[in-house]
Structures are given as structure tokens and as C-alpha cells.
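Report on one structure; see the data block that follows.
Excluded from the complex is one protein chain; the other protein chains are retained at their positions.
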Amino acid sequence: MHNPHIANLRPAPPLEVDHWFNTPQALRWDSLRGKVVALHAFQMLCPGCVAHGLPQASRMHEVFAKDPLAVVGLHTVFEHHDVMQPRAALAAFIHEYRLRFPIGIDRPDPHGGPVPLTMQALGLRGTPSLIVLDKRGRIRLHQFGRSDDLQVGALLGELLAEPDEDESADCDDQGCRLPESISAGARS
Amino acid sequence: MHNPHIANLRPAPPLEVDHWFNTPQALRWDSLRGKVVALHAFQMLCPGCVAHGLPQASRMHEVFAKDPLAVVGLHTVFEHHDVMQPRAALAAFIHEYRLRFPIGIDRPDPHGGPVPLTMQALGLRGTPSLIVLDKRGRIRLHQFGRSDDLQVGALLGELLAEPDEDESADCDDQGCRLPESISAGARS
Amino acid sequence: MHNPHIANLRPAPPLEVDHWFNTPQALRWDSLRGKVVALHAFQMLCPGCVAHGLPQASRMHEVFAKDPLAVVGLHTVFEHHDVMQPRAALAAFIHEYRLRFPIGIDRPDPHGGPVPLTMQALGLRGTPSLIVLDKRGRIRLHQFGRSDDLQVGALLGELLAEPDEDESADCDDQGCRLPESISAGARS
Partner (left out) sequence: MHNPHIANLRPAPPLEVDHWFNTPQALRWDSLRGKVVALHAFQMLCPGCVAHGLPQASRMHEVFAKDPLAVVGLHTVFEHHDVMQPRAALAAFIHEYRLRFPIGIDRPDPHGGPVPLTMQALGLRGTPSLIVLDKRGRIRLHQFGRSDDLQVGALLGELLAEPDEDESADCDDQGCRLPESISAGARS
């Protein structure tokens, strides 16, 4: 199904975003806890993003509309900065391509490097890239290039079926811990 | 994701098959227990099967090759019996379309009706139809027409992630039962 | 545009056909004189024919409905004779795939060879093949495999724009002859 060696269980680094479209307030991983997240990194002038990545993201947004899945776009400009940086250009692009899910602009490197901050922190190789987080915010897929619908669908189905973190004890071969919500409450 | 009202939890009725291709021995639901099953019902002369259903089945067979998923084809002839019934025609079709997964010929109605026996028992509305069984052999999807890759993928991912029936106590709001394998052993 | 070296100007050999579908009477090249002819050779169990060749033929039949273009299918069985030879199977295929243009069954080799007679005479390499005749019945395209719509369209546009043979003197580097209709009349 999905390739386990391309997933690692580190938590996703913080979203560094300058401006959001299609959402009244900025997204943070914290506020998405309990949801599976499909993060599509793209650029307006990337043909593979326009032909495959963004249509796939839009279909996900429709197909899983009633499920606890958040589809999030991230405009990660690492080339042609002069023409893709202007916010108005992305606004027109989102309008014309009828993209309905929240989309953020990855924050440019303050030191002047070409790769923006979230893209750096995620270690993306290019666009399109698809990052999938489980309900606890851990990276479960980290894929560059075209993603297969059956494979991505299977991963999403598996992650959506996982229990919410508060619903179950957190067990592994070390033992079982109280859910964070409970233990946090106990500490306070 | 998948539409719960099109699934019901009755067990799949027995496969009534006259001849199998691509498998050394006849398939039975019993022998597939512990696997998720994707059953594609098709006819050679059904354009939607040739254009969508069978290519999807072949991709499933590749994408989930390492997972406990069995892709099974069922040739359910309910029209043009004279030309689709001959076994040699289906053999040539399977060869030319490079279908690699097990495919059975649904047994004709002994009373001379047009609809073959497994198709009757499953209550299929036509071809292509996709039936998905969980690891316990219960029907979880029963869909006529074209199936969306993201949706089907999500269902398969969910079902593949379910525990095997022998691995867990069988709990619901009535209580928890011993797994069938254990209780069956206890009875013997 | 079209590749001149794959065309030669020999006249098409006679159609050797056992049975016709979608036409009240047998087709002969003679009766198609004055029309451009697109002859699609196919087999029911040829995936490339079903996916590309036959849909292209059907679109031609629609797009050029008002032009002097005859789209003709030829079922040239050179393998799986036992299952593709029966006329009833082809009838069901034509019905299910909604093929509307005339289709003939190429006559089997009376000496028992696998390749039927028209296919032999045309020197086809396999299926799908597309043969295009100009208004005088001369072969202008002889192509095996998938044909590009822009290229085929361009050839048809060129041939449709050629004058009918009766409208012009027949000139080449040997000189100019009277049109056949006139000279035939003069002989009688």
C-alpha cells in the first residue's frame, strides 16, 4: 500500500505562513489536531502541480468533505520569485482554478535564500509534494512528484480510521500511557 | 469517504463458479478469510468494464500487492449469452488484456434465467459492480457503476488497517466475545 | 504533416468480405468512388483497437458526417479465430460499443492460413491499422498502430479538398487524359 520507509514519525515542523486564502484565520497544526491533514505544496508555475497535484487536492476536499480531513495548500516559491511572490497573482490563480481549500504562502527566507521557511523545515525536494499528517500531527507520508489516487486514498482511509488520541490509551512496546489530555489535566 | 448506507454487514453469499482462470485452485470465501477482498463483476462486452472497472482492478492488484488484499474478477454474463458464455472467448480476453488476478465464471442459472447464480445472490444491478469484503467476509461496499479511486482507496486502507479477527476480542455494545477461532476450538 | 513515404499510389485491392453490418448492401470500392475512405482494420479482442482505433473511427464518422467521407470498419481476425470468428459475437460487440459505420468481416483464407484475404492483399501488419483512400480509390495512408488526430485530420482535409476525378483533366508527367467518365462515354 503506502511505503512505510517514506514515512517517519517526527511531528511536522511549524507552518511559517505570511498570508492565508480561503480561511478566516491562520491555520496552525495545533488547531488541526484530531484531523488527518493532507498538505499540498505547489507553485503556480509548476505544470505538474496544475495538471495533477491541485486537481487531486480539490477532489480530496470534495470526497472527504464529511470526514475529519483537512486539505491544506502551501505555495512554496523557490524559483521565479519576482513573478510568483506577488500575493495578487496567487489570488487570481486561486480564483480562476476554483480552489476552495485553505492555502497559505510559505514565508520567504529572511536571509535571502531561494527556499522558503516551511519548505526548508519540511525538507521538500520540489513541487508538487504531498505531506500527510495523522490525527496527532505526525508525518505519515512525505512524497515528491505525482501521487497515485488509490495509494493516497488507502493511507487516508487508514489514518481516518485511527482512534483520536484522547479516545485511547497510548500503548507501544514501552507500555501504555494515559492520553495527553488526561495526564495534562492531572498535572495541572 | 465511503457511503455507509451502501454497505450492509451481511456476509457475502457463496461464490458459485464454474471455472477459474489465473489460480491453481477454486477460490472460496473461507480460504480468503483474513484478507480484504475486492470483487469486480464484469462482462467482456461491457464498455464501462473494459474502460474503467478492469483497469482499476488491475491497478489494485499491483498497488496492494504486498497487502492482505485479494482482487477477484467475476464474469457475470446476463446478456449476449451465446457469445460470452464460451470459456475460450474469456480466456482470449484475459490474455489480450493482460489480466493477472483470479477470475471466475459465474454459474448460469440452472432454471434457464438470464442472471447467473452469484450475481443473483449478491443482488447486483449490472456491470461493472464492485463488492468489497472485510477480513471477516462481511460486505462493506456494494457499488454499481464507476468507482472513484480516492474513495475506494480510502475504504481499502480502512479495512486493511482493521485487526484480524483472531487477533482481538470481538467487542461491541453487547460486550466482548472470544474470537471465533478460539471459541470454535473450545467447542470441539 | 502526413508522411509521404508511407503512402503509395497503388489502387486498393478488392474488399473480400463475408458479411456486412450497418449497411443494407455490400460495399465495394467502385460504389465509394468520389468519396475519401477511412478504412479501420480491427479485432474485437485488440485493446488498442477498443481504446483508440474504434473511438477515432466513430468520431470521424460524426465530425465528417456532411463531407464525402466514408468510414468503414473491417474485422480482420488473425488470432483467436475460434472466439472471434462467430458473427454473433461481432454483432453484440458492435451493439454494445454503439458503432454506427459500416463494418465488414474479412473473409478467412480458404487455404486455412491465419490471415484473412483482404488483410493479406492490403499487406497489413496487425491491428489497429488505418488505410485512407482518395476519391479515386488510391491508397494515400497505410498506417499500423495509433494514428494521431491532428495528422489524420490534416490528410482527410487535404483529400476532401481534392477535386473529384470527373471535374478535372487527369494530368501527370505523361500528359493529360480525359476524365474516365468522358472517355468511357466516348468508347460506348
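Note that the chains are named A, B and C in the order they appear, and that numbering of residues resets to 1 at the start of each chain.
FYI, a residue touches a chain if its C-beta (ideal position, glycine included) is under 8 Å from a C-beta of that chain, and two chains touch if they have at least 3 such contacts.
Since the structure is predicted, the reported quantities are computational estimates derived from the model, not experimental observations.
K.L.:
Considering the entire complex, write down the shown chains that touch the omitted one.
P.N.:
Visible chains that the missing one touches: A, C.
K.L.:
Can you say which of C:79, C:109 or C:158 touches the chain missing from this structure?
P.N.:
Only one listed residue reaches the unshown chain, and that is C:158.
K.L.:
With the full complex in mind, choose from A:12, A:46 or A:103 the residue touching the hidden chain.
P.N.:
Hidden-chain contact among the options goes to A:46.
K.L.:
Kindly note down the residues of chain A that lie in touch with the hidden chain.
P.N.:
45-47, 50-51, 80, 82-84, 86, 88-89, 92-93, 96-97
K.L.:
Taking the full complex into account, what residues of chain C touch the chain not shown?
P.N.:
1, 56, 59-60, 63-64, 66-67, 148-162
The definition used in the following text is that only the chains that are shown with their structure count from here on.
K.L.:
Among line, ring, star, complete and other, which best matches the way these chains touch?
P.N.:
The chain contacts form an open line.
K.L.:
Taking the mean of the CA coordinates per chain, how far is chain A from chain C in Å?
P.N.:
The separation of the two C-alpha centroids amounts to 54 Å.
K.L.:
Starting from the mean Cα coordinates of chain A and chain B, work out the distance between those two points in Å.
P.N.:
From the centre of chain A to the centre of chain B is 34 Å.
K.L.:
In whole angstrom, what separates the CA-based centres of chain B and chain C?
P.N.:
Here the centre of chain C sits 43 Å away from the centre of chain B.
K.L.:
Where in chain C do residues touch two or more of the other chains?
P.N.:
none
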